[in-house]
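Okay, here's the structure, questions in a sec.
Of the protein chains in this complex, all but one are displayed in their positions.
Take a look at subunit A:
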């Protein structure tokens, strides 16, 4: 499978199932790639996979580079982590069989993650609450839908979320299922903040510090929330955990902030709008993940367990 095939496959997954997160689509593509790969040695095989995950990261097909990169890394980590001494040595085909089986397990698990998260977050949405959400997020959507199904009454404010106006998409999806949703301007974040009970956002990537990288404007929202003492809840699957530790906005890698095409064209980045920003852990209240409800400082604990 070459680059164009891989990306085409990735694109069709995204098109067929718009509810699927980009990271899962990327993982599925990688999985498909592993099955078709014809490398002779284990080393060559690993090299090929790394190459494929790089293609996916550098593609312009989706905005969520952060989650794709962390998802691919975790997937590779998972399937290659524990060596099976009996089978690993014998031959590449058997070895690949094991990897494919593990990949299968991983994908099966990934599909159930959102359900777990919505179960955890459900008690936090109480009757009569008012929620502020930012941009379009599938996890947040699922949690809100679940709450609706449980016959809870609540109102949602959604920011417009420029430049791609993904807030419009979110409002439409919410009103479709009968949740009262109101669109507000990005600049009205501070204005609306005193009316709401808590902020609920998704995340593109959860950093080692416990902070998150998410759609631009999340940081602003968290600062406003901090000022008015409103809790900020983050919903994120554990495959979004990344081994990165930004110290400031400047410190977030450029490949996350700008589209790959812009980086390749060598345009003047100071004049470009970044797509994401970094929200430090001190502004977040809780993270709802499939590993449980975590405080920001517990994230690095989980990451240390995973990677060390």
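We take it that a residue touches a chain if its C-beta (ideal position, glycine included) is under 8 Å from a C-beta of that chain, and two chains touch if they have at least 3 such contacts; residues count from 1.
What we mean here is this: contacts and distances are computed from a predicted model.
J.: Can you pick, from "Translation initiation factor eIF2B subunit delta", "Ribosomal RNA-processing protein 4", "tRNA-splicing endonuclease subunit Sen34" or "Proteasome subunit beta", the UniProt protein name of the chain not displayed?
T.: "Translation initiation factor eIF2B subunit delta"
J.: For the full complex, which residue in A:58, A:186 or A:208 touches the chain that was left out?
T.: Going through A:58, A:186 or A:208 one by one, A:208 is the residue touching the chain not shown.
J.: Quick one: say which of A:43, A:151 or A:305 touches the chain that got left out.
T.: Checking each option in A:43, A:151 or A:305, the one touching the absent chain turns out to be A:305.
J.: Looking beyond the chains shown, say which of A:112, A:126, A:187 or A:282 touches the absent one.
T.: Of all options in A:112, A:126, A:187 or A:282, contact with the hidden chain holds for A:282.
J.: By the contact definition given up top, give the residues of subunit A that touch the hidden chain.
T.: Counting over the whole complex, subunit A touches the hidden chain at residues 208-210, 243, 245, 247-248, 251, 281-282, 297, 300-301, 304-305, 307-308.
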